[in-house]
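All protein chains but one are shown in place.
By letter and in written order, the chains are A, B, C and D; residue numbering begins at 1 in each of them.
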Amino acid sequence: MLGFLLLPVLAIFLRIPPGDLLDGMRSEAAIDAVIVTAKTSAIANLLILLVGTPAAYLLATRRFAGRTLVITLIELPLVLPPAVAGIGLLAAFGRFGLLGDQLTTVGLSIPFTQIAVVLAVTFVASPFYLRAAIAAFEAVDPNLPAAARTLGASPARTFFRIALPLAGGGLGAGWALSFARGIGEFGATIMFAGSLQGVTQTLSLAIYEQFDVEFDLALAIGAELVVVSAAILLVVKLVPSWTRSSSDSTTLFAPSRSA
Amino acid sequence: MLGFLLLPVLAIFLRIPPGDLLDGMRSEAAIDAVIVTAKTSAIANLLILLVGTPAAYLLATRRFAGRTLVITLIELPLVLPPAVAGIGLLAAFGRFGLLGDQLTTVGLSIPFTQIAVVLAVTFVASPFYLRAAIAAFEAVDPNLPAAARTLGASPARTFFRIALPLAGGGLGAGWALSFARGIGEFGATIMFAGSLQGVTQTLSLAIYEQFDVEFDLALAIGAELVVVSAAILLVVKLVPSWTRSSSDSTTLFAPSRSA
Amino acid sequence: MDTLFLGLDHPLRAFSLRVELEVGRETLALVGPSGAGKSSVLRTIAGLLRPAEGRVALGSEVWLDTRPETGHPISLPPERRSVGLVFQEYALFPHLSVEANVGFGGRARVAELLERFAISELARARPAELSGGERQRVALARALARDPAVLLLDEPLSALDAHTKANVRAELGELLRELELPTVLVTHDFEDAAALADRVGVIVDGRILQLGRSAELLAAPASGFVASFTGANLLPGRARAGLDGLTEVALDAGGTAYSVTAGTGRVGLAVYPWEVALSREVPSDSAVNHLHGSVTSLVSLGNRVRVRVGPVTAEVTTASAERLALREGELVVASFKATATRLVPL
Amino acid sequence: MDTLFLGLDHPLRAFSLRVELEVGRETLALVGPSGAGKSSVLRTIAGLLRPAEGRVALGSEVWLDTRPETGHPISLPPERRSVGLVFQEYALFPHLSVEANVGFGGRARVAELLERFAISELARARPAELSGGERQRVALARALARDPAVLLLDEPLSALDAHTKANVRAELGELLRELELPTVLVTHDFEDAAALADRVGVIVDGRILQLGRSAELLAAPASGFVASFTGANLLPGRARAGLDGLTEVALDAGGTAYSVTAGTGRVGLAVYPWEVALSREVPSDSAVNHLHGSVTSLVSLGNRVRVRVGPVTAEVTTASAERLALREGELVVASFKATATRLVPL
Partner (left out) sequence: RDDDPFTVYAAASLTESFPRIAAGARFQFGGSNQLALQIRQAAPADVFASASPLYTQQLYREGLVERPRMFATNSLVLAVPKRNPAGIRSVYDLAKRPELKLVVAGAKVPVGLYTREVLKRLELLRVLRKAVSQEPDVKGIVGKLALGEADAGFVYATDVRAAAGRLVAIPLPRRSQPTIRYEVAVVRSTKNRAGAFELIADLLGADGRRELARAGFGLP
């Protein structure tokens, strides 16, 4: 099983003619793509972390009717074919989409802009983070935040000083997955944001463009993506965490006691 | 956040002209696609369950050096852009791939066959199952299998009568995710297996093919996929499980005490 | 120092928790079986659980009132109630040092508290590196750092190894006496309750069954639970009025016993082990209850021996055990006076 | 019935577990602090832990031998060792009914065992629906269904509520006597060990510190751990030879005490509460040890009162406590004889 999962990854590397990696990085398109990717990824991940972390905390600590349904709905984008996701984004935020009129009124046109890239990446990547973050917060012994409150800490202080550091390992691992998924995102982005060099063409889109023409170059960029993703996954996992469990490494899909 | 994640899904449904859903299902291409999807999905999922379950059990219950690395490697396909995954599969199993010579010798040509579809689906979907299954098996109190052994049960009987039923909820949830991801799989399949109607053209590929032909039909098929995936996710979650925790629903990314 | 008042009515999974308590400058122990609602009472006082209905007040300061006379319900959040809560498993912050744990609620008194609890040397250690007794001291120090007006202790001794428990209990007792705070202490050990608390409340299925000094509980257990909890033999049987104003109890275990307490129907006959005498023959003393049985176990505890005879345990001095040359399997007679028994509802 | 032999040497996280035991037709209790290696011993016997080196045999049947004279190491898997193991928290299969749990190891005797343990009515219940005592009986029945030749019990009483424990312990004792199997029982409660076991082994940091009948342990504790575990007051101090062949111990808590045991350097002075007498003035009896202090707690336990005076606890009769009119805070003298003390390594 492991062999089967690894072989294709390995094969990509064996396929790259030496030197192409550097060549790939020197072309103007690749440099533009790196810049676009860095920028949109940074914003998307910031959004995911800043909005997703409190949202996950609330979902993890509050019990309410329909909670399982809400968590399932959060997971839906995980299983959406990316192109369908892209159409969905257009249907929601496009000119003739659900929010089209409102957006037009405020003079905002989202498709084909970097905002669209950010939204597409956020849409496909955030469920990875949210799911892991909910699990990580659920794994925090609820007595610890409770203890903080009885010691006079406000809900905010409790969150920052207790819940956040204790869930840290799981949050990091979830974020790594979400980051990697965002970097590799293709289908929803091309549908919703298009692919314009220097504006919306991310690394994944650039790879695709190079496919037929410069297959080896595309492979080289693809390989780079794999290396970056793997490195991030691994590093985040090896960062020690202070979860109560006797884990010798942080968990990716952290312990969860609920849906 | 939830609104942002839901809006695009919702928007798709509002976009579908009524009646197209049924029409979509009546076209020959759609029927062929359903058959191909059902067949390849069934085989891929069988493979994933039959090979993945014991593999996950071993990974969950054995401690060895490099375990974190192995689990990270299993997660890699999760973050691979699907098209890159497809190239990887070609580079591994294609005529000029790593195993090309060996496969040719035994007269086996994998790309562009249903085998290729099965492999592509297995490659992208199995990490979802494996990761959840490892977590589910880790969540089983290790004393329970141990107790079974001291009561005279062989390792096999212990696995089937104790570990499997106890991890059942988590396995089901993981499988649902993996199934849904497999159904929605596009990029790796088109690269590695092509999109031959009646042979390798799955539902997702059919959606794509209909895109510039019958756009509404494509949307309708996409919406059906979403409904099926969501239903499966939800049903599997609401099936009660016998995990030790006082969970009121089974966990999707089940409790995990390790990498 | 103000009096803590608590009244609450709150549906739990299997029953409703209905409790009223007033705790002055004293230690009140809450005892009871697992799931009886003991922790829930503490959580209500601390503000971690908001009951369906209830009132919590410290003197004139109202912390919770779901039905105040003046309009809107009051419910202060935990951080605005002056309580120190020591959790069942201590709930120390695993990612913070001992010093940071203690200082979490207030930096001012950290050094003094570390000193007071003799954990200054551990200031930089993480909770995982501490022994059970050390953890308990850190938890206490942390709870006291805010100078709480009420102290709540949830099974502070149950996480300790048996052999360290005695000393830690003594230390805790001294501390409580010194603090003179209204204190509610949850425990499942009668000896702990008796040692540490001025009054003991027995809570079963959400209701307080009996509340009083530990000696009162011993002298007149109100129920089978209280009797067995305080260490009595509890012999179930069926009671009816007998001769001489005595109640006659047909024991489930066989035989008949007599009690001075009135009662009919299903009852438990409670008798403490030290009220049970052993002999080879039926003695000719004033005891009217004689149970014949074989010795099933002999446990020597220093100067005393606990002897199990059929359904009862007797506690006799080592001297008399030796005189009788008791051995397992031998037939003996266990005798106790009708005046030494209590009939309690089961 | 064969004798169980065990020898093992296995590195654990913090120390090596090195134990040799022989258990005949008897119950051996293993006691010791948390993490001492007690469960690991049971797991080695059951085949759930394979030690680096070791030998486990039942009579002539070898279950484990890492260095046999005849070539290849032997290690039977758990299912081929005839053991019944009752786990610390029972480890009942939560997804199976009581009946299926008991029948997991063998269907033949299920009905009989359910009957024997009075759980026939619970046959269809799931473990989650049972009380602690019921769970314990199911676990025992399950372990016995295979007719094991060796019985291993890991803290069988610790998951029980205090008030049900006494009865369950008595039942368990009767069962063990009846079965007459080589039994190893792990517990952290000395009274449990004394009540249930023929011999008690004290295990600390992977080594057996002392092994003997419970009365022997009480009479001559080999270490500070054993002393405090059996209920002694343990007063740390520094010993040097004194007059009259007595050893003089400068106590850390202040004051000097004398013992008939020889010793120098850091020692613990062990004295049982029932050896400590209380009085208002220094008495003119033969006791040479007198500690002045104020009463910090009084616990009435039926006919006895446990009184804490400074660093020691004294156990006196209720009568003498009443005669002295003891109250908390009052100054008293705690006296004990030099012959009643033991010096133990700390």
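Criterion: a residue touches a chain if its C-beta (ideal position, glycine included) is under 8 Å from a C-beta of that chain, and two chains touch if they have at least 3 such contacts.
Model, not experiment: these values are computed from the prediction.
The chain that is not displayed touches the following shown chains in the complete assembly: A, B. Residue A:195 is the one among A:143, A:195 or A:229 that touches the chain missing from this view. Only one of the listed residues, A:12, A:36 or A:91, touches the absent chain: A:91. Within chain B, the residues in touch with the undisplayed chain are 90, 94-96, 109, 111-113, 190, 194-201, 208-209, 211-215.
Residues of chain A in touch with the missing chain: 87, 90-91, 94-96, 111-112, 190-191, 193-197, 200-201, 205, 208-209, 211-213, 215.
Note that in this section only the chains that are shown with their structure count from here on.
Counting C-beta pairs in contact, the chain pair with the highest total is A-B.
Between the Cα centres of chain B and chain C there is a gap of 54 Å.
Touching of two or more other chains is recorded for no residue of chain A. Multi-chain contact residues, meaning those touching two or more other chains, do not occur anywhere in chain D.
A ring topology is adopted by the chain contact network, closed into one cycle in which each chain touches exactly two others.
The list of touching chain pairs reads A-B, A-C, B-D, C-D. Contact residues on chain D toward chain B in their complex (touch as defined above): 43, 46-48, 77-79, 81, 83-85, 87-89, 91, 93-95, 104-106, 142-143, 145-146.
Contact residues of chain A toward chain B in the complex are 1-2, 4-12, 14-15, 51-52, 55, 68-85, 87-89, 91-93, 97-99, 119, 122-123, 126-127, 130-132, 135, 139, 177, 180-181, 183-187, 204, 207-208, 211, 218-219, 222, 225-226, 229-230, 233-234, 237-238, 245-259. Remark: chain B residues 141, 143-144, 146-155, 161-162, 165-166, 242, 244 touch chain D in the complex.
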